[in-house]
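One protein chain is absent from this view; the other protein chains keep their places.
The first chain written gets the first letter, and so on, giving A, B and C; residue counts start at 1 in each chain.
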Amino acid sequence: MSGIYNWMYYIASGGLILIGLYIVLVKTNLIKIVIGLNFIDTGINILLICIGYVRGRTAPIFSRPGISPANVVDPVPQALVLTAIVIGVAVLALALSIVIKVYQHNKTLNVTKIKGLKW
Amino acid sequence: MQLITILIVAFLGAGIVYLIGKISGKARDILAVLASLIVVILVSLAYNQKIYTSFYPLPFLNLSLTLRIDPLSWFFAIAVAGIGFLSILFSLEYMKHYQKLDFYYSMMLFVNAGMLGVVLSADFLSLYIFWEIMSWSTYLLISYKGGKAVGAGLKYIVMSTVGSIAMLFAIVSLYTSYGTLEFSSLASLLQTASSGYILFLLIMFIIGFGIKNAIWPLHTWLPDAHAEAVSPFSAVLSGILVRIGIYGFVLVMYSIVGLNLLHKLGYGLLNFNYILCWIGAISIIIGTFIALLQDDDKRLLAWHAIGQGGYMILGISFGTTLGIAGGIFHTLNHCIYIALLFLVTGAVEYRTGGVRDLNQLGGLIKKMPVTFIGGLIGISGLIGIPLTNGFVSKWLIYKTLIMEKHPFLAFVALIGTWGTILSVYKFLHNIFLGQLPEKYKDVKEVPWAMRLPMIILTSVIILFGILPGIPLNVISGIERSFGIKPLSTIIFGMPREIGELNIINILAAIVVAGVFIYLIFSLSTRSRRVNQYDNYAAGSFIPKDKYQYSVRFYDPVYRIIGPYLRDVVDDFYYWLVEKSKSFFQGVRQIYTGNVNTYALYILLFLAFLIITKIGWGLW
Amino acid sequence: MVNPSLLIAVPLAFAFSIPLFGLVSKKIGKYIPVVALLINVGISFILIPQILKKPAVVSIGGWSPPFCINLVVGPLGVFLVTLISSIGLLVAIYAISYIKEEPTEKYHMLFLLLITGATGIVLTGDIFNLFVFFEILCISSYALVAYNKDKEGTEAAMKYLIQGSVGSSFVLIGIALLYGMFGTLNMADIASRVTSADPTFLFISLAFLITGFGIEAAVFPLNAWLPDAHSSAPSSISAILSGIAIKTGVYGVARMIYTIFNADGILTFIAFLGLLTLLIGEMSAFRQNDIKRLLAYSSIGQIGLIVFALGIATSLGVFAGLFQIVSHALAKALLFLAAGYMIYRVGSKSIDSLSGLGRKMPLTSFAFTIGSFSLIGLPPFAGFISKFSIVYAAIQVKKPIFLVFVVIALIATVIEAGYFFKVVQNLYFKEGKNVDNVTETSGYIIVPMIILVISIIVIGIHPQFITGLLKGAAGELLGRTGYIGWVLGGS
Partner (left out) sequence: MVIKAVWIIVLPIIAFIIGVFFLGLSRKVIARIHRRYGPPIYQPVIDLIKLMNQKSISHGRLFDMGVILSLAGSIVLVLFIPFGGIAPLSGSGDFLVVLYLMLLAPLGVALSGGEGANPNISIGISRKMMLSLGYEVPLLFSILAVMTYYKTTSLVEITKAQQHLSWGVIYLPLPAIAYFMILPAMLGIRPFDIVSAPQEISSGPSVEYGGRYLALMTVEHAFHTFIVLALFVDLFLGGGNPFTFFVKMLVVFLLGLFIHAVFPRFRIDQAIKYCWKWPSILALAGLVIAYVVA
């Protein structure tokens, strides 16, 4: 039991990434693919968090009383995740806006039909 | 310093000519002629000198670019400079009606400069650099006329690239093995190399130089390129540029690898020299006999250029005193007479409005006598009629073949000559002899700027034909520099110990006999001059423009040998290109346009990396 | 000594100032990238001699490495920064009059961001920071590819974005794994401790990083986005993508393999991958009739050659690869710029429609010719030196496999020669159909092309101008202990 318990977050993050990859690979709808990309992003964020997570410790916010470096989790991944989320949002926004343009030009969101550029 | 000056003049000349051309056409023409003339003078001043200079260091490769002059390089340099000068002189009038002349003159000078660089280089890197410069400028010049020339230029440059990569491969491997690229140091370092390595080097260089020299089966670019280039450049191309390949052969085989090593290559009949000989022999047969089938005068000459290249290979591949002398001498002779013949076709084109089809010309002897004499002497040199230069070199080659006990090769060489006679007589007959078509009634002789180069080349052919000792003297100097027993010459031919050849006696005999007959001829009843329509027609009316036999001149022979004379190699290359094209078409289908597939590629790549690591522990 | 962090700060600051200036005057915007990059070029040229003497490590935030984000300005960094700023500057000059589609200030801002990203990637010493700059580069290039908002551009951007995001996700996964193993993000620190980790995990993380950076580096089979993006973007962007962006991907791969992981075992595979990329690129380019797509595939091929050279992993091999980076950046930027304006004048991307431009646009055609000759590797142009060095390096390692590789690479050169020579002939020796009204390029457009032509010829004739810097850069890539030493202070 404890094995799974210890690895739970990793499995969750891995699962999210795999689901995302599956969507990107298989789904033909552009919006779904963008969602898939977001899945991957989220999965990675969780992965980062749980790499820095130490069971039983608290968030590294030193302005709160009673927090010493000995009983907080690693703060670096959290900082990384913040950045990664920002980047993810930016990519998502850009992706959606491009998808809109693609739809305007092609009148479809099916990637198998958007093949103006090939070979 | 002298050598650097030559190259600087040559290259700067090319650049300045282009810039001046933007201002004034006349100044450009004068400058182009002047630049090439200065190069001729500078090169001839270097006669009999031995110079070695390092002119440009490349420290990051631990190399420096060097130049040298020795008998071999002087010999080729003077040929390059001379032909270059004459064809630029010829261009002055010939090119008048063409566009983009700045580009043309500049590139002509550039090609010349590149060739000079190749023959003056003292190390392989410089040689390669100048070689490539020469190649791409040639490509630009071949394509210059547009139309069909574009295809010809592309064919040329692609094959030439194949040659250069083979050469590059050999050069780099030499450098990694010996740490130097200088000819002189390599010559001594290579003496300890294994024969397998030498063979590899030679094969690579043969591919490299052989493509330029158009030996069978690497010749297929040549007919197109020669035929489609403008005639003065065809003269340069066929006369000397192609023969830089021979320079390469001689350089690598005798100056660097040396005779001792060459003789060790091979077992019994599977001998390196012997195989090279047969390649030369096949080139002769293919070249001269396919020439027989041509109806385009420049194509006809182009195929002869391939055939004559075979003679040179035959000569140099034996490695005997006579053979090398014959091969090198034939290179020079070929360069003179084929340049002359291309200039002649150029002159004919110039006056007839670009007609190259042998079936539409005729009778021009009455209108263009100087050109005709050029053509006559040119084909005599090509056949090797005694008293022209081609005779002596061919004699040397035949003599070598028979003395070295290769009668079959000798047969090929001799029958090649007979094939040559057939096709060049057709060339001469269909252009200059027979009935003059009505449309060429007002054709005039070409202007002096075009006549002069032809006259010079014609006289050189006769001069070297009667006094072969002059060039042979230089050639025996070349042989001395290889450490081979030099050819001993007398000015009129060969000393007795080599063989019976004394041109001056032959000349005297022919002249005396000719004068004697002429006397009898003039003493007998005089004849009446008539024009071409006052002719025997079995009593019927002579139809104008139709009383000429030139189309399918040798039809019975075509019908017999024609089916065997397809250029199979060319077909094979085309097949190869077509197949590769469809293969490439298949390859690029992997970019399907579907983004799912692309994502799949990425994932597969990642999976491949990880699985090979975990599964097999590959990395 | 100039602070190297200015190299990143200047374009970043100028980038965001563009909208502000836009409030004042619409016209100022297009000159700002030129100014910013001029400053950058100046700084990097000042830095070169100093860095060659002693590499600089700039810490941000006052702590010493490995406890802070730091910039490591070694010879490799300064070399790439110089290249990026110079090419960027030339493209910025070109863009002054080339970019007409509104809103131009957004173009210029994104362009500067792209340069910032690229500069940051090659300078940073922190692996997460690397990822951030990488994302800056990627996002701005996605946006720029779609800048024209036409059908092709958006489609290409969409595909580029999907593949690029997958790639950067992989990079992030790799970084996360690394952090999990070592608890540090400083590249030198990771490098110094890399032997202590479980090799399998280590390799998985490397695999993710190679795949991630490989997508930006356009290594086969990760390069499907490249032909679309390069051919559909505005030509100035194609030039910058081809000249700079994919090189940063190559930098990423090389940095990971050489400095951080010291993964010698995979190098032959990398060389093979490069070779494969080269072949596929050249083969696909051969059948193109769209000039920009042709150039894009040719970029794939050239990248393959670079990766191949880097995979040789001798000092000469890396040197040759870096030289190839320079010559390809110069030549390909030149080609895209020239082709871009030809397309602009003619109104079609098909090669056939470029026939006869040699007379109408002599300078542009000349530039194109020089660029393609250099790419083919003809002397006396820069490409010759790099190709010669690559062949030399490959043969010098004296492994039979590399002999085979180099033969194949040379054959690919023939294919490349085939299509480039065809295009050149098209320009000069074929009769044009609809080119009567075409005129020569003018003003700002011609300046960068002339500069590029001159530098290609100058480097080709006198390679010593850059060989010292390149030798240093190659030394940095191969001498990982030196790199660790600079950052962590001699230990």
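General observations
Operating definition for what follows: contacts are C-beta pairs under 8 Å (C-beta built on N, C-alpha and C of every residue); 3 or more make two chains touch, one makes a residue touch a chain.
As the structure is a prediction and not an experimental result, all values here were calculated from the model.
Taking every chain of the complex into account, the omitted one touches B.
For the chain left out of this panel, the touching residue among B:49, B:459 or B:505 is B:505. Across the entire complex, the residue among B:223, B:239, B:384 or B:453 in touch with the chain not shown is B:384.
The omitted chain makes contact with just one of the residues B:399, B:451, B:588 or B:613: B:399. Touch with the chain that is not drawn comes from one residue among B:280, B:419 or B:471, which is B:419.
Panel shows chain B; residues 363, 365-366, 376, 380, 383-386, 391, 395, 398-399, 402-403, 405, 407-408, 410-411, 414-415, 418-419, 421-422, 425, 428-429, 432-436, 493, 496, 499-503, 505-506, 509-510, 513-514, 516-518, 521, 524-525, 527-530, 532, 534-538, 547-550, 553-554, 556-557, 559-560 of it touch the chain omitted from the view.
As a working rule, only the chains that are shown with their structure count from here on.
Under the stated contact rule, the graph of chain-to-chain touches is complete, every pair of chains being in contact. If you compare A-B with A-C, the chain pair joined by more contacting C-beta pairs is A-C. Chain B and chain C have Cα centroids lying 44 Å from one another.
Centre-to-centre, using mean CA coordinates, chain A is 68 Å away from chain B. Per-chain CA centroids place chain A at a distance of 28 Å from chain C. Taken residue by residue, chain C touches two or more other chains at 158-159, 162, 166, 227, 284, 287, whereas all remaining positions touch fewer. Residues of chain A in contact with at least two other chains: 21, 24, 33, 114, 116-117, 119.
If you check the complex, the residues on chain C that touch chain A are 128, 132, 135, 139, 142-143, 146, 149-152, 154-159, 161-162, 165-166, 168-169, 172-173, 175-176, 179-180, 183, 185, 227-228, 231-232, 284, 287. Listed in rising order, the residues of chain B touching chain A in the complex are 588-589, 591-596, 599-600, 603. Across the interface of their complex, chain C is touched by residues 58-61, 100, 125, 128-129, 132-133, 135-136, 139-140, 143-146, 149-150, 153-154, 157-158, 161-162, 165, 168-169, 172-173, 175-176, 581, 583-585, 587-588, 590-591, 595, 597-599, 601-602, 604-606, 609-610, 613-614, 618-619 of chain B.
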